[in-house]
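To start, the structure under review is shown below, and the notes come after it.
Here the complex is missing a single protein chain, while all its other protein chains stay put.
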Amino acid sequence: MDIATVLGIVSAFGLVLVAIFMGGGLQLFVNIPALMIVVGGTLGTTMINYPLGELLGVFKVVKNALLTKNISVNELITRFIDFAQKSRKEGILALESEIKDLKDEFFKKGIQLSIDGLEPQEIRNVLETEVEFIRNRHQLGAEIFTTMGSFAPALGMVGTLIGLIQMLQSMDDPSTIGPAMAVALLTTFYGAIMANIICMPVAGKLKTRSKEEVLTKEMSIEGIISLSNGDNPRILEQKLLAFIPPNKRETAGRNG
Amino acid sequence: MDIATVLGIVSAFGLVLVAIFMGGGLQLFVNIPALMIVVGGTLGTTMINYPLGELLGVFKVVKNALLTKNISVNELITRFIDFAQKSRKEGILALESEIKDLKDEFFKKGIQLSIDGLEPQEIRNVLETEVEFIRNRHQLGAEIFTTMGSFAPALGMVGTLIGLIQMLQSMDDPSTIGPAMAVALLTTFYGAIMANIICMPVAGKLKTRSKEEVLTKEMSIEGIISLSNGDNPRILEQKLLAFIPPNKRETAGRNG
Amino acid sequence: MDIATVLGIVSAFGLVLVAIFMGGGLQLFVNIPALMIVVGGTLGTTMINYPLGELLGVFKVVKNALLTKNISVNELITRFIDFAQKSRKEGILALESEIKDLKDEFFKKGIQLSIDGLEPQEIRNVLETEVEFIRNRHQLGAEIFTTMGSFAPALGMVGTLIGLIQMLQSMDDPSTIGPAMAVALLTTFYGAIMANIICMPVAGKLKTRSKEEVLTKEMSIEGIISLSNGDNPRILEQKLLAFIPPNKRETAGRNG
Amino acid sequence: MDIATVLGIVSAFGLVLVAIFMGGGLQLFVNIPALMIVVGGTLGTTMINYPLGELLGVFKVVKNALLTKNISVNELITRFIDFAQKSRKEGILALESEIKDLKDEFFKKGIQLSIDGLEPQEIRNVLETEVEFIRNRHQLGAEIFTTMGSFAPALGMVGTLIGLIQMLQSMDDPSTIGPAMAVALLTTFYGAIMANIICMPVAGKLKTRSKEEVLTKEMSIEGIISLSNGDNPRILEQKLLAFIPPNKRETAGRNG
Partner (left out) sequence: MDIATVLGIVSAFGLVLVAIFMGGGLQLFVNIPALMIVVGGTLGTTMINYPLGELLGVFKVVKNALLTKNISVNELITRFIDFAQKSRKEGILALESEIKDLKDEFFKKGIQLSIDGLEPQEIRNVLETEVEFIRNRHQLGAEIFTTMGSFAPALGMVGTLIGLIQMLQSMDDPSTIGPAMAVALLTTFYGAIMANIICMPVAGKLKTRSKEEVLTKEMSIEGIISLSNGDNPRILEQKLLAFIPPNKRETAGRNG
């Protein structure tokens, strides 16, 4: 989990909790039925909206987006230059031992196809199809969280309306009005938290992580094709640097 | 009806009902005139908006989307491979007996055109036109539900305004204010339920089901053209696998 | 006026009126100054927005959309087949007597151009330009109603704010607060009715009617070109059937 | 200023004023600090958003849009036909005296380029670049007013929140609550008026006027090119008529 996500979750949730504790304690803000109507109702409407398989799949996508650290572009360039040098000295088959320990399945698959002697154009087709499906999976994930983020406040309002209607029907004892209304507002509160501190930022995260991951994968494709073609390591580096903004590129160049 | 839809409806509606019963019972939340103004008014405005034929047609589309189970892509691939093998051994005419019991009209029609000896390009034209009209019908359905989902809260507000104005004009007895306001809020409640637990999730469902169905139909077209061309079953499988994400493809490959 | 529009207007307005009468009568809901501020203000802001000629033209477009019944596509196909047969037997000049009684100006003009011996490509250009202008006129109409539908609630809010501010400045007699607030809410009520039961559904209607009309006109163009080319009636029918969804096409085929 | 704009401003503002006077007089609705916070704040945020030069330029664009009357398309066609006849009889140089008194700078420049003997393609390039910049200027104007229309209600809300917070902190004397709240609501009222009766309709006006003006300019370009080419006046008329909807074209034809 990258540092910004940790800091973000701590500051957003932490500050809400601080405000709650300063005002008298957490027990005023815990109400299981209200929580059930917002969380359960939001999941329910989302389950009507999307097939179960896609809904369950999204949690894996989120876990990856929050926990997995992408390889940095500079590291990737360094690795490709090493591979290109080795490949030119010892032949492309020598890479087989190198890729054994790598965790990046996409990268391994690409190098393997290259070792297997597929034509560069075929390698590109196979890998780009895979990137396309990855991009679709990420987009679906972001879309599902955006949908949840729009249902949550609506179900919060439904819960508040239920509470208000019940309260208004029996206003005999004025001293009960305040607490009853407080409870009614809890669902609106849960809906606002769920939408604005969970669903929407996570949807945004999925979008930005998707862009990063797709960029890394596209750099990998370019590098693998370049390896397959037996390009000079210098040329390979130039091709990969074109993916990085010029102001970050100098550092990359220095490291590579 | 797939399991996610059932679970979704049960959890969304169930939790609302639980919250209602916990607060004193359903009778506070049943008000026929309020229901009429929201449901009737929403249907009315939607009927001004769309021709009657299209409105009635949408219910058939929804029924299909909620109840019909699409053939799985793996099943479809298996079936195509069987057909391709039979067609290569016994000729394409042998498929005539196979398709008799199938329920999938689109598939049957495609195979029939193939048996009738139409050129592959003509078969593709006929079937793609049909897919195009199916897609339009689904889009119209989703659009109608989205329209209803935007009219429902508006009519809920209209109903609440009517109730509030009537209540405010005769505030002589303070004890009646609460219940009158509760009744006024009921239309807002109905509007929120209708929009957020019915119309919007169903519109979303129609969109996701449409994508699935169109994908299956496009796979079928590719398969039928491949059959018409007398392709080798192995090649036909490769062509169909290209429609499935690589991570799901291995399972499909194992089955096929 | 088609049956759905009638039913829609009756149910939407009728149910609002029923709710009003059940709560004590219409007189609470009639307030000429409030009506003037919402209706007059909405028309005023729309008149700042659009040139007068376009605003006045929109009412003609609406009248057409609500009252004129489009010729059904099946009827249109039948008519074209009759014309094609007559034209093949007696020459295209024989159609001159046929079109005299027709009300559809666009159709008449097209046939006339065909009789006059213009090249098919020229006929197509003339008629498609006309369809383009018709489409623009419809879009402008829908846009004007959408604009009105967004100004109406805003002016309703302006009126309510005026009423609230006046009421709050002189709250000496608590018994007047209720009725004053009821009157203030009336403009919000009018704005909601005007936007959601009139402007938005009519804007939607204009869009759906436009699609229908443009489809009919495009079928007519295809038919007229086909007539000009002296196509076989069977081929002409095939060309026109391509505009209709396959599931409705069989009925059309049976009739034709 | 065209009649619709006058009528629109009179009816929208007039009706608001009538409602204000009927409820007790204007003095309740005049509050200089509230006005300053809405108008000044909206202008301030807009000045952060756009460079000063563009902001000042927009007022000139608005003045032109509201006050200048575009030449009617029929007049324009008539003028071009006259010019074409004169040019064919006396040569294109004879137009030099004709254009001296014209106010339309764009038109004059185009004719002058034509008299100067530039190639038609060059004239088209020069004039189309100018139309492109005019279109951008109009779009920017509409965008600035839309931005102001979205900031105004937000600043109205900010002002109302300031008033409410101040009032709530010192609620000792209940009789002051009403008037204090009335004053607090004034900023919301000003924000709503500024957005819905000024900024949004003016933004809409700029868009519709821009479309008209660009159309007239494009007709002018076509006419000037046609003059340069020495086209027959009849052909020139045909080319220009193609810009007008067929139902308005007959009148134009009669006049021309």
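Per-chain numbering from 1; labels A, B, C and D assigned in written order.
By definition in this document, a residue touches a chain if its C-beta (ideal position, glycine included) is under 8 Å from a C-beta of that chain, and two chains touch if they have at least 3 such contacts.
The shown structure was predicted, so the numbers you read here are calculated from the model rather than taken from an experiment.
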{"item": "Touching residue (missing chain; options D:Phe29, D:Phe80, D:Phe107 or D:Phe151)", "value": "D:Phe151"}
{"item": "Where the unshown chain meets chain A, residue by residue", "value": "2-5, 7-13, 15-16, 18-20, 22-24, 28-29, 175, 177-179, 181-182, 185-186, 188-189, 192-193, 195-197, 200-202, 204-205, 208, 212, 242, 245-247"}
{"item": "For chain D, the residues touching the chain missing from this view", "value": "33-34, 36-37, 40-41, 43-52, 54-55, 129-130, 133, 136-137, 147, 151, 154-155, 157-159, 161-171"}
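Here, only the chains that are shown with their structure count from here on.
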{"item": "Path length in steps (a step moves to a chain that is touched) from chain A to chain D", "value": "3"}
{"item": "Intersection of contact partners for chain B and chain D", "value": "C"}
{"item": "Copy pair chain C, chain D: interface residue numbering same or different (half cut)", "value": "different"}
{"item": "Intercentroid distance (Cα basis), chain C paired with chain B, Å", "value": "28"}
{"item": "Between chain C and chain A, distance of the C-alpha-averaged centres to the nearest whole Å", "value": "45"}
{"item": "Touch-based graph of the chains, sorted into line, ring, star, complete or other", "value": "line"}
{"item": "Every chain pair in contact, whichever chains are involved", "value": "A-B, B-C, C-D"}
